[in-house]
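Note that one protein chain is taken out, while the other chains of the complex remain in position.
Entry: chain A
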Amino acid sequence: MSATEGTVADERILQTSPLRKLLGRPELGSVVGAIAVFVFFAFAADSFLRASSISTVLYASSTIGIMAVPVALLMIGGEFDLSAGVMVTSSALVSSMFSYQMTANVWVGVGVSLLVTLAVGAFNGFMLTRTKLPSFIITLGTFLMLTGMNLGFTKLIDGTVSTKTIADMEGFPSARDVFASTLTIGGVGFKITILWWLALVAVASWILLRTRAGNWIFAVGGNQDAARAVGVPVTKTKIGLYMGVAFGAWIAGQHLLFSYDVVQSGEGVGNELIYIIAAVIGGCLITGGYGSAVGSAVGAFIFGMTSKGIVFAEWNPDWFKFFLGAMLLLATLLNAWVRKRAEATK
């Protein structure tokens, strides 16, 4: 009886049930999707649940996830970056070629590459805020220019489409440790990119949820004019977001370089869409103002599970793209539905 009384007294609080709060989380749809995909492949492929398989899946997820995190932040801020895919290759090329041509310690190349890549990101942001053209156009331009420069400069300097090996150069072992080593835990090797990925998710979540910059990111994506009117530095925020993508591209690029020791200059084309898809599956609204870093990680994980799961299930990998498309549609529909439910007026 007393329980009933309590219910009556707390009637107003009950209306914002924990379920409703959960439904309001941007990454909910992707988590449901990830569980579904996991269960599906656990049954479809016998080897899927082995620790080594999980490690492979996590590695595949991390290489996408490292970029999906800053791309998600950028999308929450209301913009796209189509140059993100080739920027990874550019970053690796700059690092490799600078070290080789200058016969410098590879760490010098790594540092130069960071500066160059950040400059490309700043260029994207600057052009966007200056010209007020859609980011689709601006970054499509950068995408094409970088694609051309990657091939052009590599051929000009090295004479072929790939760079010279830097494996015997000074600093290579330590740089490989940082960007491309394998950590053995319980007899299973895990790639260090997984750590980079998790760290980026943690930092991005902290920025989004707990800092002033995070508030600004949501605001410039949700209603740019309103943000400007209340004094949010819109230009700085957007340029910062593009430089964030560049930073991700730098990490991914160095991994690309140091996990082999040569770089193919034509790589990376098309990956920009994969990053965007991961962010969207993870609950980022394509029009900006809504999403999460954790969601992008779950999106990347779904990617990793699907791409490797199909291999473990010994199916034709051609089906990967089909699965991806279906997943994107389902995730977007689910997200839209969840958001509608969560935001339904009282």
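Everything below uses one rule, namely that a residue touches a chain if its C-beta (ideal position, glycine included) is under 8 Å from a C-beta of that chain, and two chains touch if they have at least 3 such contacts; residues count from 1.
Criterion: contacts and distances are computed from a predicted model.
Asker: For the chain that's not shown, choose its UniProt protein name out of "ATP-binding cassette domain-containing protein", "Cytochrome bc1 complex cytochrome b subunit", "3-oxoacyl-[acyl-carrier-protein] synthase 1" or "Formate hydrogenlyase".
Answerer: This omitted chain is identified in its UniProt record as "ATP-binding cassette domain-containing protein".
Asker: Check each of A:114, A:200 or A:227 against the chain that is not shown and name the one that touches it.
Answerer: Of all options in A:114, A:200 or A:227, contact with the hidden chain holds for A:227.
Asker: Looking beyond the chains shown, say which of A:218, A:303 or A:323 touches the absent one.
Answerer: Result: among the candidates, A:218 touches the missing chain.
Asker: Can you list where chain A touches the absent chain?
Answerer: Its contact residues with the unshown chain are 12-13, 15-16, 21, 24, 206, 210-212, 214-215, 218-219, 222-223, 225-232, 285, 289-290, 343-346.
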